[in-house]
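A single protein chain has been omitted from the complex, and every remaining protein chain is retained in its original position.
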Amino acid sequence: MCAVLSVATTLAIVVSLLGPTLSFFREVGLFEFFTGKVWAPLFAQARFGVLPLISATVLITGIALAVCIPVGLLSAVFLSEYSRPRVRAFLKPGLELLAGIPTVVYGFFALTFVSPLLAKLWLFGEPPGIFNAASAGIVMGIMIVPTVASLSEDAMAAVPQALRNGAYALGSSRLQVSTRVVIPAALSGIVAAVVLGISRAVGETMIVLIAAGGTPNLSFNPADAMQTMTAFIAAAGIGDQPIGSVGYQTIFAVGSTLFVGTLLVNLISIRLVRKYREVYE
Amino acid sequence: MTPPDASPGDLSSLQRRRSVATTIREAGFKSAMLGSLLLAATALVALMVQVFVTGSPRLNGDLLNRFPSSLPSRAGARSAIFGTIWVIGTVAFTCVPVGLGAAIYLEEYAAKDRWYNRLIEVNIQNLAAVPSIVYGILGLAFLVRGPLKLGQTVLAGALTLSLLVLPIVIIASREAIRAVPGSIRLASLALGATQWQTISRQVLPSAVPGIATGTILALSRAIGEAAPLLLLGALTFITFVPEGLASPFTVLPIQIFNWISRPQDEFRVLAAAAIVVLMVILLAMNGLAIWLRNRFQRKW
Partner (left out) sequence: MVSPMKESTTTVKPSAQSRTAERSPADAGPAEAKSQRPLQIEVVAPSSRHPADSREKVFELRDVAVRYGGVAAVDGISFDIFRNRITALIGPSGCGKSTLLRCLNRMNDLVPGASVEGKVLYRGKDLYAPEVDAVEVRKHIGMVFQKPNPFPKSIFDNVAFGPRVLGMKGNLDEVVERSLKRSALWDEVKDRLKAPAFGLSGGQQQRLCIARAVALEPDVILMDEPCSALDPISTMRIEELMGELKKDFSIVIVTHNMQQAARAADMTAFLTVDIGQGDSRTGRLVEYDDSSVIFTTPKDNRTESYITGRYG
């Protein structure tokens, strides 16, 4: 019966989201929700286009990926192919340390350290203000590095040594073995790791709430402040919305969008992991 | 087309003869790898240093003894610290039995080919990937306002967090139980013990270190969570220690968030100090988990 609880939880999430979501969409058309470009649900003249929230989520996730994929992959290659066991025993827990830091702390770091730094180093266009997408994205990327690195390294370690030996016997250098044999062989696992990183980035709340600001803004300029889906939900939830009000329902509408999005991403990653396990019967 | 180097008589080709391009490529790759690691390490160090330096002026007893106030010089985190203790304690009580029960069921009793069991497994994996704030929405809808009407209380917050970390406990416990070799189970059953006796007397005791480690990791995740609790009303101005499960509350991460959102610089210092406290607690918990794992890990 305990296990059934987990099923119950999923059902509960779906159900709890569904009710208010449906009534929300009854009042505000689906069309406007998904195509409208202005998100101002709590204003007197409420507008309900969710695109600004989605674009913010996408942009910040993109920045995070631009940081965490190279750093994560290169770290994984180093750990798996180049480092000695003693070094690895020291580095892997270090990466885990990064993973254990609470997101609110990362938010603090983004706001008080990265933002001013970026303002000083910004090279093109207007320097970003205190709240901007770039510092949130960069710090989020750093937060996700352990996830990507650890899972990629597992995937690479699973590549049989016989393949590496075959490549070495053909006169390959370590670099060539790593890039031409190991990474392609571990590719499904690596992609699964990245997809998991995406799902974490999309669902992350505190960093963006603190560092990216609370103004919905349909923009792809990383120097701008903007509000993601998660940040909106948090902001709306902090203020007490009367039950049943449209404001209250927006929480659920955006929440549903978020839930469905991450569910899809997660299902893709599970399929990929299964596929990479099949390659080595 | 003969490959350029392979002329058997040309022995000089055995010597180091990398073209410039290759050398640059190799050096570039190596520096990229080390650079990545360095970046991650630097970020970690910068974060810790910055937090510590910023927060050190206020790292004193006031933090523990005073309650939040709109005057930074008089503010402390007493309510948040005790709130955290209350909430995490309750989480431990609720999610460990449930998680363990689920793990035992899945590993020992469930037939792996039944569709409903596989559904449960997939389900748990999905739940582990759901954004934390969605759990907050769930808590809001069901526990605070909805059917259970618990209000903005410690119990509501703890239950929500329990649901959040339940997958972690289940997965870790399953691994621990799975690691106990089947031969031990068989031996116990062959001596006439029932399945439950086998589990309670043989399997579980051997799996305790793994289960404990998993629990500690789950709890340390729960301590750092802020997003779901935002939706549950933990961000209100709480100036008292929780009086019971039905009491309003706040937790350390939320208090940190609160202080970060204030404009005055003094509050930044307070936030950093509170972060140091939080990180120390986390470090201690993770250290405990690692120690447990190393000390009691049995190699079968």
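A and B label the chains in the order they appear, each numbered from 1.
In the analysis below, contacts are C-beta pairs under 8 Å (C-beta built on N, C-alpha and C of every residue); 3 or more make two chains touch, one makes a residue touch a chain.
Everything quoted here is computed from the prediction, not taken from an experiment.
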item	value
Of A:A185, A:A223 or A:V254, the one touching the omitted chain in the full complex	A:A185
Chain not shown: contacting residue from A:V114, A:V148, A:A167 or A:V195	A:A167
Chain not shown, touching residues in chain A	160, 162-163, 165-173, 176, 180-181, 184-185, 279
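The rule is simple: only the chains that are shown with their structure count from here on.
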item	value
Between chain B and chain A, distance of the C-alpha-averaged centres to the nearest whole Å	17
Chain B residues touching chain A - in the complex, by the definition given at the top	22, 25-26, 29-30, 32-37, 39-41, 43-44, 46-47, 50-51, 54, 97-102, 105-106, 110, 119-120, 122-127, 129-138, 140-142, 145-146, 163, 166-167, 170, 220, 223-227, 230-231, 233, 235, 253, 256-257, 260-261, 268, 271-272, 275, 278-279, 282, 286, 290
Chain A residues within the chain B interface of the complex	1-7, 9-10, 12-13, 16-17, 19-20, 70-72, 74-75, 77-78, 82, 91, 93-95, 97-98, 100-109, 111-113, 142, 145, 173, 175, 179, 196, 199, 202-206, 209-210, 230, 233-234, 237-238, 240, 243, 251-252, 255, 258-259, 262-263, 265-267, 270
